[in-house]
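Pasting in a structure now, in structure tokens, and then I'll have a few things to ask.
Missing here is one protein chain; the remaining ones are kept as they sit in the complex.
Lettered A, B and C in written order, each chain numbered from 1.
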């Protein structure tokens, strides 16, 4: 399995993590300039989760995402320019500007949509997995969700049903310790999300979400299990968000120092970058960094240059 | 604890089980005569569950029930005549005939209502428990539910929340192996409902629901724990229904022989009766049997003699 | 034409479409031993092995999963045993299924049909008797069918199953055993948004939905005997609504009475009445009248239950009031 982790691949992971972070920073910055109308939930700090999981998927596999979905889209293969255009509300955006940050979707690469409802991703992914199973198309589906979403009843309903039906499903919890302003100890009486798995007779694995290789390997194992017809796997990735819950979060529930500490000690990109450099896979990485910066700059320019949708778009894409 | 189980009390349990069975048989019979309009879900076979649990409660404690609720009402102290009148749709019924079998409630004895929605009892009972905790009124609340209800998301939501809040709540699953026509192996991927408890950091106890003493003891322990402020307990009572799911169930999912076998080997009343007789607590029991028959006959007569509600009742008991 | 029941007509639509679309699946509770709600799919387990997905009592997961399957494949039918239970999966219906096509800028297709029995039955009270079509019809992105006859049930369901937008398919419990002529034709498709004129008349237009169509027809018989010629219009789908047929009738008769079983306040009957009043004000000889259930939960006891839903007599009574005095004998 580790054979898959060629140097090219590892550098690709690093690049994709950089891309996600650069995209998020640009989005937050553009938002602060008033260029983005709706709310943003930055994925900064969690990059290795999306990259490790989606790295183990094909572009045909499905992903159902959350309100914090930009990272999943990028890792699954969506284009930054059309994503940024979506945030800017432009017609060139993935959803013609109608969805915005909360609803970015790119069906062409299996990204079935971010979602504004906490706990909605489980069943949508399970359904994609059900279709994959029935049509025997060799795909799997991933439901991303946060620690806060685990206490929605849909977790229980879907996990039980998916296990009964042995669906090719990966349930991926990104446990960043917070649901909006509540610490997980205030929302979950259990200590570990992964512990819930045994009740549903599926494997439950808790791992350091910052370790992109470990995430990739766990996802690969889960995917193989899914394709073998053995059913879902629950992965709990211990991670952290470097920003507030959304653009306007004053973060009264944690100190600035604790966030600085997180950024210093728990940066999934910095740690991985050191590793790659030590292993001399990366060189100085500047060419990649420059390419990423250019990609983001181009995405912003593309978004800015794009037109807003015509008024008639109000009435398209809906049965009437 | 077992001190509480005086002979009088044990005989009382037996009598209440008889009362429930006699009520259910009368109801089914009256229904077959066309005297009862709505559907019925008979509690026959599960009597020891309601009696054991409610035997451990005070009349101030709360119970939230299910579609199969007659037994809970009787065990909690509701009057048979007003219950039968409710089934008959008469104005003397607990709900003036407006609720029918699915909604019998007797708030005066803490019975907060049968319920037509599977999985609705959890949170209602949790709320009664929350109020008890906050107003420190020394009460507990019981949520009754079936094996089929365990897969509703409300189970997960409420159990997690109730454990977090350490509510004085008893979660009582009457596992009769079937959810309508589906065997529990088709609805629950887990083998035992009680196993779910550990995830929520509450005790989970599986026991023979036919053993009314064991049920009483488990409920007593759970009630003490609840009142001590230690939170909910999940009790799984292994039981069986002797009838179909509801009046019209052809029972294609099990053989008549298997039901006969259940009636022969798993009758909670017969077994207990033998015990009491062997212990010479009961004599021949005929006086009690006669009293129960008379009570049921009187209930039917009361129902039959009662008037239907006036047309104006259509508009009462609702804000307008 | 051969006559079959509403239930058989639905069953026929389902099995024909299952045969036609090898990727179609059906999900729901109790599907295999019981055939699902009201025994609709008896033997489907043997007929369509692997494509009848029996589920736990987990309606939110049922509809959410059905949606995910529909977005990536389909057609998918999700059966909800009683429409009152839709309350536990409204997010999946309303925030997810209804909106994903729009929110994704047109990327999603959602060949999903949620079939569910609605309306009054026999004493099953407030949590098993509701008619909540006004909720679904209020939501852009959903289509809502309420067939009143076996033929319409078959034809509308087949159309629903060939569409790419989510459909809420509402079947009245008291219609399941009603018989009527139904084309055997596998291509018997009834378009959405196309009302049927269930009876033509000249004095008064009665627009009725679902079970109320039969009450309206019964009333029209009585009225005819009194010399009042009522036209009865069945919209068949309440979203979209066929305004053309309704308006044409009102223009002809000058009088409109709208009848539905739902609680009148906030109902589709009110929507229809408001729209007629707004768009065809000048055609009206008098106010658009409405009949619906009174503003109370459904009671169980038979006498009150009967009072809690509109009757043919109610229709007759209001229709008489609507006619000019000389007519009212």
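The definition used in the following text is that a residue touches a chain if its C-beta (ideal position, glycine included) is under 8 Å from a C-beta of that chain, and two chains touch if they have at least 3 such contacts.
Everything numeric in this text was worked out from a predicted model, so none of it was measured.
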**Message:** By the document's own contact criterion, which visible chains does the hidden chain reach in the full complex?
**Reply:** A, B, C
**Selected residue (touches chain absent from view) among B:10, B:132 or B:202** = B:132
**Full-complex contact with the absent chain, from A:187, A:206, A:220 or A:240** = A:187
**Prompt:** Just one of B:23, B:43, B:122 or B:144 touches the chain that is missing; which is it?
**Reply:** B:122
**Message:** So one chain is hidden, and I want to know which residue out of C:39, C:106, C:183 or C:266 touches that hidden chain in the complete assembly.
**Reply:** C:266
**Request:** Pick out the residues on subunit B that sit against the missing chain.
**Result:** 62, 64, 93-99, 103, 105-108, 112-113, 115-117, 120, 122-132, 134-135, 141, 153-154, 157-158, 160-161, 164-165, 316-320
**Item:** Touching residues on subunit C - with respect to the absent chain
**Value:** 60, 84-85, 87-88, 90-91, 93-95, 98-99, 102-103, 125-127, 132, 134-135, 137-141, 239, 262-263, 265-271, 273-275, 277-279, 281, 284, 286-290, 295-297, 299
**Complete:** For subunit A, residues touching the missing partner are 37-39, 89-90, 95-103, 115-119, 148-149, 151-153, 179-182, 186-188, 252-253, 308-309, 311, 313-315, 318, 320
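Following the convention adopted for this analysis, only the chains that are shown with their structure count from here on.
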**Prompt:** Looking at the contacts, which chains touch subunit A and subunit B alike?
**Reply:** C
**Message:** Can you compute the centre-to-centre distance for subunit A and subunit B, using the mean CA position of each chain? Integer Å is fine.
**Reply:** 46
**Message:** Averaging over Cα atoms per chain, report the distance between subunit B and subunit C in Å.
**Reply:** 37
**Request:** Please work out the Cα centroid separation of subunit A and subunit C, and write it as a whole number of Å.
**Result:** 40
**Message:** If I count partner chains per residue in subunit A, which residues reach a count of at least 2?
**Reply:** 153-154, 157, 160-161, 164
**Item:** subunit C: positions in contact with at least two other chains
**Value:** 56, 58, 60-61
